[in-house]
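This structure is in structure tokens; I'll ask about it shortly.
In this view, the complex is presented without one of its protein chains, the others remaining in place.
Order of writing sets the chain letters: A and B. Residues in each chain are counted from 1.
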Amino acid sequence: MSASIPRAARAQRGVVLFTLLALGCTITLLLPVAWMATMMVKPEAEMFARPTVWLFEPTLAHFEYVLEAGFLSSLATSLVVAGASTALVVLIGTPAAYAFARFEMWRRDDMFLFILATRMAPPVALVIPLYLIYAKVGLLDTHLGLILAYLTFNLSFYVWVLRSFCRDVPVELEEAALIEGYPRWQVLLKITLPMLRPGIVSSAVLSFIFAWNEFLYAFMLGGRTVKTLPVAIPTLITAQGVKWGEVAIVGISALLPVLLVVFTLQRYIVRGLTLGAVKG
Amino acid sequence: MASILNSESLARDARTTPSRRRTKGSHFGYLLIAPTMITLVVVGLVPFLYAIYISLHDVPYGRVGEFTGLSNYRALLWDGRFWHSVWVALVFVGIAVPIEFVLGMLGALVLNQKIKLRGVIVPMLFVPTMMAPIVVALLWKIMLAGSWGLISYNVLERLKIVSETSVFGSADLALYALILIDVWQWTPFMIIAFYAGLQALPLNPYRAAQVDGASPLQMFVRITLPLMMPLMAVMVLLRIIDAFKVFDTIFLLTGGGPGNATESPSMLGYKLVFEFWKLGEASAFAVIIWVLFFVFCNVFYQIAKNRLKAF
Partner (left out) sequence: MIGSVHWKFAAAASVLSTTLLMLTSGPVGAWSYKEAAQPYAGTTITILDEVTPLQEAMKKLVAKFTAETGIKVNYELLSHPEVISKGQADMLSGRGAYDAVMLHSPQMGLLLSAKVLRPIDTYLANSKLTNPDLDSADFIDPGSSTLAKFGANTYGFLTWNYNQVYWARGDLLNHPEEKAAFKAKYGYDLAPAATLEQMRDIAAFFTRAKGAKLAGETLSSDFYGIVLEGIRGGTTFWSVWNNFIRNWGGDLFDAEGKPTFDRPENVAAVQFWADLWKSSPPGQAEYSLIDVPTVMGNGIAAQTIAWSDFVLGIDTPKASKLHGKFVYAGIPPKVGQTARRQAETEPSLVAISTHSRAPEATYLFLQWMVDKATQKDLIGSLGGGVPVRNSSWGLPQIKDSPNASLFKAMSESLRHGYAKPRAAKLYEIADVAGAILQDIATGKITAAAGMKAAQEKVLGICQKCFLTAGN
């Protein structure tokens, strides 16, 4: 009993220590981003002056160009394409990941490796065959075309990552439900999926980020009607130099939607109700 | 001693509990994987087969011409430049991925402690991974560009850490700078993935081990590591594949230079496609890289499965 007080104190100290450590590392990691953020309102002449200008009078000049150049519509396109392709990935990838973890199947390992194989070839070299095919079937510059193209790398990623999460879901609960006579799909829906939620959410978030940031496919297969944010950014690298302030604005604001997604979904990643069912 | 033995057996139990047991004799599994397999055949396999077809032909100016057999492959495989780019990627992967893996695991373990402000730290930590690669490249140009970069000017040049050249301007340093950027961008990715993995681990083995009085280190080695093995293996494999294909930062920061010092396979592939329009060679390039990976992934998979029990 007497040992419990120092232990609590030690635990308290541990919390503070680890919090400081995590916070310190995060802040260090973000310093370059913070510097870039200041460039959103930094006058052009002072951006790269020597010696470095640390204090300056903020300007809103860079925002004017960004609003004029129609980055908002690119933002919308990015949300649609990344959102839809992630939703599709979750929809068709989740059952597959589960099946690869649970069921004996003919040539299971080979099929599993085939899934990864679609992510192996370098996109720079595959984008032209894809372009030629898309040109023939009329998928160029369509939302659907880009969403499909993103499946090539995101579906494989999602299935592979989620499958390793499936291993952590205990079989006993499913078996108990099966014995009680529930149909298989109901067991999957009502018992397995809720327990898989941390895995699904984190794999989906990572897939979303891949889609959100993808450049090459978006550039070659998209175009005028389907122009995502990463494709809109290079137009800021103009012949009169990089529009650094504008790059900072677009780059930082492109973070916000993803940040919002992570912020709202993170509670599903953290152990919570999901594992309550396994207790005992 | 008894308690260690005890926790060992528990850990073994933990290892075998969930998925070593597999359900047999059901068509349900095929039904579940069918949508994924069909989708990947359509969007993944078809373009790839088309690439193989192109790679066996002469493709002057983007039009598939005469069948030329393996001559596109020969052109690449006999070219030192191709192998040099593979070497660049191997160095890149060989340094970047282990660092990202170790830092990622350490970061995840810290996050997994009882810490405060987690709701803020997790999303913020994720920022480097969330940034578009092209913005990441520009960001690091602002940091490391010779003479005018924030870090270059205020630290590296002032303290004479780098003189005579700049980081990206040096054939010896440029690749390591690119590795640093990769580590900056992708370590958070590993942290979040591992953190989610830690959070999803079953609690029972830990409770039992705690009852047995196992130390945190013992629990980590005997329970956490084996249980995390599947996710670790997958993340490392995926990161190896992605890091090997590094492109955006190189394209913007060094263009593959100085000389050929940072010309990765993707950089070379980009030139083959978009600058030289050698589509036959570019397709052969895609196929060769694919084969290299396929062999590598198979070996990795077998080792991970049989030795590390990761699959």
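Throughout what follows, a contact is a pair of C-beta atoms (placed from the backbone, for glycine too) under 8 Å apart; a residue touches a chain by one contact, two chains touch by 3 or more.
Worth saying up front: this structure is predicted, and the values here are computed from it rather than measured.
The undisplayed chain touches these shown chains across the complete complex, A, B.
Contact with the omitted chain, checked across B:S147, B:Q210 or B:N306, is made by B:S147. Against the chain not shown here, chain B presents residues 60-63, 145-148, 152-153, 157, 162-171, 174, 253-260, 271, 273-278. Within chain A, the residues in touch with the undisplayed chain are 43-45, 48-51, 61, 128, 131-132, 135, 140-141, 219-220, 223-224, 234-235, 237-242.
Just so we're on the same page, only the chains that are shown with their structure count from here on.
With each centre defined as the average position of its C-alpha atoms, the distance from chain A to chain B rounds to 15 Å.
Looking at the complex, you find that chain B touches chain A at residues 17-19, 21-26, 28-33, 35-37, 39-40, 42-48, 50-51, 54, 62, 107, 110-111, 113-119, 121-135, 138-140, 142-143, 147-148, 150, 153-154, 184, 188-189, 192-193, 195-197, 199-204, 227, 230-231, 233-235, 237-238, 241, 245, 247-248, 265-266, 269-270, 272-273, 279, 282-283, 285-287, 289-290, 293-294, 297-298, 301, 305, 310-311. On chain A, the positions that touch chain B within their shared complex are 11, 14-15, 18-19, 21-23, 25-26, 29-30, 32-33, 35-36, 39, 48, 50-52, 92-93, 95-96, 98-105, 109, 111-130, 132-133, 148-149, 151-152, 155-157, 159-161, 163-171, 184, 198-199, 201-202, 205-206, 209, 212-213, 215-216, 229-230, 233-234, 242, 244, 247, 250-251, 254-255, 258-259, 262-263, 266-267, 269-271, 275, 278-279.
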